[in-house]
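The other protein chains are all here in position, but one chain of the complex has been omitted.
The letters A and B name the chains in turn, as written, and every chain counts its residues from 1.
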Amino acid sequence: MSMGQGRRRRWCGLACGVLLALLPACAPRPSGLEPPRLAVMLPPGERPFWEPIARAFERRHRGLVVDLVEGPQSTDLRENLYAASLLARDPTFDLVYMDVTWTAKFAAAGWLLPLEDRFAAEELARFLPEARAAGEYGGRLYRVPVRTDVGLLYHRRDLLERAGLAAPATFADLERNARALQSPPETWGFLWQGRQYEGLVCAFFEVLHGHGGFWVDPATLVVGLDRPEAEAALGFLVRCLRAQPISPPGTTTYQEEESRRLFQDGRAVFLRNWPYVWRLAQAEDSPVRGRLSAGPMPHVLGARPAATLGGWGLGVSAYGRQPALAVEFIRAATSLESQRALCAPTGYAPAREDAYADPALMAANPFLAELRRLHAHAVPRPALARYALASDILQRHLSAALAGTDAPGRALGRAARETRAMLGSDVTAGAGMDR
Amino acid sequence: MSGGANARPRATGALRALALAAVLAWSAAPAVWQALTALKPDAQITRTPTVYLPSPPTWRHVQALWDRKPFGRYLANSAAIAAAATLLCVSLAALAATAIARLPGRGREGTLLALLVVSLFPPILLLFPLYEGVRALGWVNHPLALVLPFAALNLPLAVWVLEGALRALPAELDEAGRLDGLSALGRLRRVHLPLALPALATTAILVFIFCWNEFMLSLTFMTRDAAKTVTAGIASVSGASLHEIPWGQLSAAIVIATLPLVALVLLFERRIVSGLTRGALKG
Partner (left out) sequence: MSGAGLTRERTLLLFPALLLLALVVAVPILRVVQLGFHRVELDGGIALHWAGLEPYARLWQDGRWWGALRNTAVFTGASVALELVLGVAVALLLHERFRGRGLARALVMVPWALPTAIMALAWAWIFNDAFGVLNDLLGRLGLVRGPVAWLGSPGTAMLALVVADVWKTTPFVALIVLAGLQGIPEPVLEAARVDGLSAAQRFRRVLLPLLGPSLLVAVAFRAVQAYGAFDLPYVMTGGGPGGATETVSLYAYRNYFRYLDFGYGSAVAVQGALLAALLAAALMGLAGRRGRVRA
């Protein structure tokens, strides 16, 4: 059995080798020997542009290490990672880089420190009012905005000019122009995001407010989804897809990227999307370079155009070990220099007013002037602690109506009922989640 | 069923070859598509009508991938964690399977069913309590945080496969071993395992691949770059803008992450065959 013994010895050796390799990892980590750290999780594409900000901060605070943790690309995944960490009261992340829609949820769960007394009033007044307001919940400030976003309507200026048409101001104009200028399936009229996800809510939100409707009033918790304006809004979107469509049938699967790529390939007249499209569409190899204009989404007569407010900002974790330093970092990250460092190379819209007057930034991104104007139309989504559930309810029913499995009126009725039940259960249970 | 001189060798042979070709094409097509995408310049990736062959092929995506992230480190982490978990899982499963194989009908069926039921809790939902535990032990970013759950989550499958193989072995061999004075462990090692090698290899491959490709736990438990596995690394491949999906780099990452697995399968595949021939010679 010598061969068997030899093999056995080899396997034993292999097993021991693996275990030995793992042994150092099993040793308890020495605590207190690490330098003080400030950690924040950032989207991977954005992280490189935060490097100069982090290094400058390190230079001013000798001995401190700013750890820019790279998270996954998907916003949802990053939200869940933060949630998992904060639920477990993990001090891993001192700062939370958060989307507008996370503020209420994280604040209501008690994961963030209130910041309004850590910043002077004039410091906070420097930010765009809509952006700053999006960081508030229950009257307190939990998130300082770093960059902001608004939904826009892009149009092919060349196609409109050639036909002698002006940019559409009303939904009727949009439909008419789209129908006149499109030639499906090579060129479509109006592209937007119709897949069942948050982007659909954003797109619908603008159409809803453009029709004079509303979703949920956060103060009174009144739900406006089953009112005639909402039905008209959803009706418009459904019309875009049904008889004589101006949007491709695949719209119900599109997110930002699919719609952008189609538009950038020159295959549509109008596109509803975020400001990031502009920079990419003006790239060297873009077929629509120099042929675009951007403006607010249309509205009905009597209502005002609306742009869904997006954007990212920093909050302070309630479980971090250096809250004072974290606040300092926020101050540094929202200085004019930092805004320049972040927004000039990327085309992001800064959250500070004075950044829009900064010559360096404006030279790098002339489109920012237009964005500042459009930002006046920004409308925030309702700041509910259970916004995620409200959004999912709306998404599902909108998607059902768009896919044709439910009539728009009935879908909205269901959505309204479920939303009311959700809000009502909070109030009656006294859980205090929605103040 | 091989090589017999039958009435219609040619027709069945051709049909079989055709079926095989179809299966291989079906299996490999999306993977080949990924490989092609990894080599295409950006402009050709999303062109319509679809561009099939990259012209000219570019290594830029692979390069960008390696430059921006410590992909080598991710691969090493994945390999170490998967190897440790596989070793642990298969060892424990072999021990348990030996015991279960000799249990009487009811006990055996009950145990196997219980193991199956344990698998009915999708790992995704155990994420939260596991994270609580990992956090309490201070094991965030520690390989053990993944090795133990991976081994445990694959135990039911490993036990089922190995138990099936061990039960199929004739009892006379067992008796002979016992008469030779071997303990249960000794019989396991000298008699059962060599004959159950195909099952062992199968289980090991399946467990290893599971560990290598596991996504949610790896993403949640490993936050530091130095500790990340290859799937977490792929998830953070990004384009220039927030919404952009960098197909070139992503495809390159997928191909790089999968090549070690394919190589492993090729390696293990021969072991299955060699185990079979050894068994045939003995029996």
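Keep in mind that, in the parts below, a contact is a pair of C-beta atoms (placed from the backbone, for glycine too) under 8 Å apart; a residue touches a chain by one contact, two chains touch by 3 or more.
Predicted, not measured: the structure shown is a model, and the values here were computed from it.
Asker: Determine which one of A:69, A:83 or A:303 touches the chain that has been left out.
Answerer: Among A:69, A:83 or A:303, only A:83 touches the chain that is not shown.
Asker: Can you work out which residue in B:64, B:103 or B:193 touches the chain that's missing from view?
Answerer: B:103
Asker: Please identify which residue in B:41, B:70, B:123 or B:194 touches the non-displayed chain.
Answerer: B:123
Asker: Give me the chain B residues in contact with the hidden chain, please.
Answerer: Output for chain B: 1-4, 12, 16, 19-20, 23-24, 26-28, 30-31, 33-34, 46, 48-50, 88, 92-93, 95-96, 98-100, 102-104, 107, 109, 113, 115-126, 128-130, 132-133, 148-149, 151-153, 155-157, 159-161, 164-165, 167-168, 174, 178, 183-185, 198-199, 202, 205-206, 209, 212-213, 215-216, 231, 234-235, 245, 247, 250-251, 253-254, 257-258, 261-262, 265-266, 269-270, 272-273, 276, 280, 283.
Asker: Name every residue on chain A in touch with the hidden partner chain.
Answerer: These residues of chain A touch the chain that is not shown: 76, 79-80, 83-84, 87, 89, 105, 108-111, 185, 194-197, 248-253, 258, 261-262, 267, 318, 386, 388-389, 392, 395-397, 399-406, 429, 431.
To be clear about the criterion, only the chains that are shown with their structure count from here on.
Asker: Which whole number of Å gives the spacing of the CA centres of chain A and chain B?
Answerer: Chain A and chain B have C-alpha centres separated by 36 Å.
Asker: For the complex, give me every residue of chain A touching chain B.
Answerer: Residues of chain A touching chain B: 1, 4, 8, 15, 18, 21-22, 25-26, 28-29, 41, 43-46, 69-75, 77, 80-81, 84-85, 87-90, 92, 255-257, 260-261, 265, 274, 276, 279-280, 285, 346.
Asker: In the complex of these two chains, what residues of chain B are touching chain A?
Answerer: That would be residues 43, 46-48, 80, 83-84, 87, 127-128, 131-132, 135, 138, 140, 142-144, 147, 189-190, 219-220, 223-225, 232, 235-245 of chain B.
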